[in-house]
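Data first, discussion second: the structure below is written as structure tokens.
For this view, one protein chain was removed and the others were kept in their places.
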Amino acid sequence: MSKVPLSRTGDIVWSRTPKTNSELFTLTYGVLVAQLLRDFEKVEEVNKELRRMGRNIGVRLIDEYLSKVSLASPTTPPCSTFHQTGDSIAKIGFKMFLGISCDISYPSPTTFVLTVHSNPLSTFVEIPPSREGLSYCEIMNGVIEGSLGAVSLRVESRFRKQIEKGDDVTTIEVEMMERIKDGVGEGYKDE
Amino acid sequence: MIYSFYIYRRDGVCLFKTTYNATEGDNGGDNRGDNGGINRGINGGDTEAEDEREKLVFGMAFSLKELIGQLSPMDGNTQQQIDCPLGTVKTRSSTMHTYETLTGFRFIIYTDPSINTMQHHLQAIYRIWVDKVVKSPLVKQKDGGYDISDTEFEKRAKEYLEKVPGFRR
Partner (left out) sequence: MTFLHLFIVNKSGGLIYSTSFSPSSPPLNTNDSLRIGSTFHSLHAIASQASPPPSSSSQNYPPESLSSSSSDGIETIEAGPLTLRCLQTPTGLKFILTASSSSQTSMKEALMEIYAVYADFAMKNPFYELEMPVRGDKFDRGVRQAVMGKEGKGGYLR
């Protein structure tokens, strides 16, 4: 591990990131979810669409993350374990994109759990009983899956607790499924 | 640390190949003394992977030379491209040092990435090569290359390289 703590790197990147009014951000996301509910009607479809949008965002944002972090902390080596990947997401990723940092725990070598104490996406949100199945922040799972997918880690990300459903914290469980092989695999080398 | 050493002719025929500081187990490399650490490529006895590597190394040096040729900067006065001879190619785990003579011999040495330049050592080895092989009346031609098995070249080259700082870690 590098000498610079990850949370310090997160702070540096965050300080260099342009800021926007958090209410504008929260309201914009709210409008987006509301519009999707109007378009798709079924909450399952909305969840799926949010996750898909998140993946598309994640695939792009990973380059933002990698380039800005390497500028802020050129000596940080690439993650070498899945838990280090989790630490980096918790201490740098969440900080630079959402302005919050979260706690992390490791139930198994291929799993980590992120605990978010306040979620800027859902500051004003209470889910009405008629929309019970809605996973309001589902886009976050998509972002995590999309960004790690772009660095050849196939993961599954899901909520265990959600503040907007009455839990005291939001917890995200991320499990590693496999490493995606590079284009030039063993079969090619044999020829 | 020096890993390996190749000499190629203009057309890619490998004239000489040897490895130093071989890492077969941790104490294998150094204790094997004079014969053990050295494999001579031309006279056979090497694994298929080594033969494959020998081709890759030449192919890479050749293609990089072409690539460099296209990228070389222009001279402001003559509007001709400046000649840029390929020197070193660094990867995370090793550095390839190359020296190409005007007669088309390529001398290539692989070291660990901490060694920055070997150019003058490569030129010194070229001089040994000229003395011990090119000028030697005893060298036999074999398959269009030189058969250097009867010459002192290998011994002298090894003596020289062992004195290079950083030959062993």
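For this structure, a couple of remarks:
Each chain gets a letter, A and B, in the order it is written, and its residues are counted from 1.
Operating definition for what follows: a residue touches a chain if its C-beta (ideal position, glycine included) is under 8 Å from a C-beta of that chain, and two chains touch if they have at least 3 such contacts.
Predicted model only: the values in this text are computed from it and were never measured.
Seen in the complete assembly, the chain not on display touches A, B. Shown as candidates are A:37, A:59 or A:127; the residue that touches the absent chain is A:59. In the full complex, subunit B touches the omitted chain through residues 3-4, 19, 23, 53, 56-57, 59-60, 63-64, 66-68, 70-76, 81-94, 96, 110.
Annotation for subunit A: contacts to the undisplayed chain at residues 16, 59-64, 66-68, 70-71, 74, 78-82, 109-110, 150-151, 153, 176, 178-179, 182-184.
The rule is short, and it goes like this: only the chains that are shown with their structure count from here on.
Taking the mean of the C-alpha atoms as each chain's centre, subunit A and subunit B sit 49 Å apart.
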